[in-house]
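The next block holds one structure in the form of structure tokens; read it before the comments.
Other chains of the complex are left out, but the ones given are in their true place.
When the chains are written out, they are named A, B and C in that same order, and each has its own residue count from 1.
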Amino acid sequence: MINLSHNLAANIITPRKKDSFKGNYGHVLIVGGNENLGGAVIMNAQAAVQSGAGLVTVATDMSNKTAIHARLPEVMVMDFRQDLTKAVQKADVVLIGSGLGEELSVLQNVFAQINAEQTLIIDGSAITMMAEHNLSLPNAQVVLTPHQMEWQRFGEVPIANQSMEDANWEALVNIKPEPILVLKSSATQVYLEDDMYQLSIGGPYQATGGMGDTLAGMVAGFAAQFKPLGPAVLAAVYCHSAIAEELSKKAYVTLPSKIAEAIPAFMQRLAEETVAKDPVDTKQEE
Amino acid sequence: MINLSHNLAANIITPRKKDSFKGNYGHVLIVGGNENLGGAVIMNAQAAVQSGAGLVTVATDMSNKTAIHARLPEVMVMDFRQDLTKAVQKADVVLIGSGLGEELSVLQNVFAQINAEQTLIIDGSAITMMAEHNLSLPNAQVVLTPHQMEWQRFGEVPIANQSMEDANWEALVNIKPEPILVLKSSATQVYLEDDMYQLSIGGPYQATGGMGDTLAGMVAGFAAQFKPLGPAVLAAVYCHSAIAEELSKKAYVTLPSKIAEAIPAFMQRLAEETVAKDPVDTKQEE
Amino acid sequence: MINLSHNLAANIITPRKKDSFKGNYGHVLIVGGNENLGGAVIMNAQAAVQSGAGLVTVATDMSNKTAIHARLPEVMVMDFRQDLTKAVQKADVVLIGSGLGEELSVLQNVFAQINAEQTLIIDGSAITMMAEHNLSLPNAQVVLTPHQMEWQRFGEVPIANQSMEDANWEALVNIKPEPILVLKSSATQVYLEDDMYQLSIGGPYQATGGMGDTLAGMVAGFAAQFKPLGPAVLAAVYCHSAIAEELSKKAYVTLPSKIAEAIPAFMQRLAEETVAKDPVDTKQEE
């Protein structure tokens, strides 16, 4: 067990290369938001944009378009029921599932298009649908972000056993290709390669609807710009709760949309630490 | 007559338990907002979310969906004309009536589905419709939040007599099951079990449209997370006006949406007082 | 010529009576906003609400509803092409014309419903339509808020002559019932009874689209709560430019929506001056 520490995040969030452009920071495709649950993709997208993804496209039920643009003109919006072949091809990172409801064919279309080089983050309803319909993971760099009930459904680990690290590893060995597992709870854990990382910050001020949608969006935004994937996921999980913890000094609950707004300032402080620690230029790998 | 004091609120708003999750803070179902009055449920929902309800769903005329999500991605939205059976079952607290207009069948559907364990807050147009159509209260934990005209209609106490505590008690004994009555006026009173609580803070800067919708949303948000129901209602009524009073130092009128935004910081200050007063951990009961 | 001074405004914006409620601060009906110009009624309504009107209803092209509620849940919205009889009857103040375009029948309906006790503020396209269709003023307490081109059309005073006070008085004697004229320019003038009031604050940072819509909304909000009408109009005109002047210290242009946001704080400061000047309670007349 490794503590998910500040330094793990600070080592990933380094100053950007001077001559870089938006193409260097990845294109995130967010797929989710049925007619009732459009707020979920708004929170995904706000978090991905504020994290610094180069480009963000949201494929959703088109009745969600206006609310998305009213909050976030920086994103492109498309109908998730149209052919997504090109949209998936253009993406470096695909995040699917927040507020997706029971849109099974949308999920199947994305799974059919994704390739082994791409990062695929699977959240919320997509995890439940995989369990209900016995879907296998596609061949991609997969990150799973279930809450405890979703992990019970898909990983078949009863919630009561999820605090036992071994139970989760046993479930993971049966899932191919082996995903990174972000198991969300009041003590979130990340299972990455052979290590389990334990989050020890954050708190019950985060116990409110939409919190996981913002986390999924941050994972997508971090995965799009920082390499390799594992540390990028760890950094996103850490920063999400670290920001909430800061906001909780002045908020009984820390709303997901407020956490998203605070991302750029938090990341900038971490980037400056890198510079302070290492006077030699420590740029990210391309 | 008991003064509705700061301490009544501070004793309820205690620090959250470390290992809690959103399920511990209740699911609020808000039912209201016809084609013209969608702003009312936006204010309900903003107040409930900012108060810390675990989950909030708004059942409304679907033409209100985009405005709700543009302001508040944290909530789910559904059509209030569809079957609400499952939605009511999943809720811990149902708030019905703000901006509901004359949607009688919506009101009847909710009354038919609610059960005795659930909290039902009845506001605005729902109270008027109950008076006009001679509807009885369903068997639930009921909170009524009328303004003076609505109480005259439903409780049949003329406005001129409403300042007399006895007149209101007389009306209340005829209403079964006995509700908690929040009688809104420039000197709001709460009738709870055998006591009347008098609000002595707040002021005429609150005399603007939508103020009651924000209060109803706070009552719902507090009822969802704090037990028992009576003190939770008292705390919501107190906090609503206490926040307005603070804002009025710098505002001739205190808009409902501004009050909602100020809820998390106000609650956090009260929660810290609890800790200061009582060094032993004073967590809420589950 | 009388200088439109700070004291004229400060004498009107007095502390509210302790036992007042929203009914004491008037119901404003805003009629305007065709399919393309909905922003105008958003600015009207934001200014009226922030000024402290008790209730605000916007009658408009219904395609504007969602944008209005996304910015301002405090207002009610209705279709301006439906029968407005009841809506006009319930209003204390009607503001018509901002962004109304060529919706002549809407204008005629409102003119037919208004009565002599009500305040009617006529702005923008409504003034142009009156000129084009030779409409007379209805019997009401009328405030006209033209810019220079609109006054040339309706008052038939060439722009070149509008700086001559006598030319404007000559036009006004032919208009029955005699309106209050707010003639907007870089040196706005108000013609009220036998006096002309000259605005000597404000500046070219206000030279941007929508500025007049915010002013009209403030006139409506002030007229709804302060009596008599003349001084209320003067105070609104003064405060609008005084706020802009303050904001211009940190803004090359002062956007109308930013002015609206600053209204409650500005009014509160004026209200506190009243208290300071006059230790005896100086409440408004009911």
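Just so it is clear, contacts are C-beta pairs under 8 Å (C-beta built on N, C-alpha and C of every residue); 3 or more make two chains touch, one makes a residue touch a chain.
Source: prediction; values computed, not measured.
Counting all copies of the one sequence in the full complex of this file gives 4, of which 3 are shown in place.
Going forward, only the chains that are shown with their structure count from here on.
The copies chain B and chain C differ by a rotation of 90 degrees on their C-alpha atoms, rounded to the nearest 5. Geometrically, the chain at the heart of the complex, using CA-atom means, is B.
Computed from the mean C-alpha positions, the centre of chain B lies at a distance of 35 Å from the centre of chain C. Separating the CA-averaged centres of chain A and chain C is a span of 49 Å. Counting partner chains per residue, chain B has residues 66-67, 70 touching two or more of them. Against chain B, the residues of chain A that register as touching in their complex are 36-40, 42-43, 46, 63-64, 66-67, 70-71, 185-187, 203-205, 207-211, 248-257. Within the complex formed with chain A, the chain B residues making contact are 13, 16-22, 24-25, 49-56, 65-70, 72-78, 263-265, 267-268, 271.
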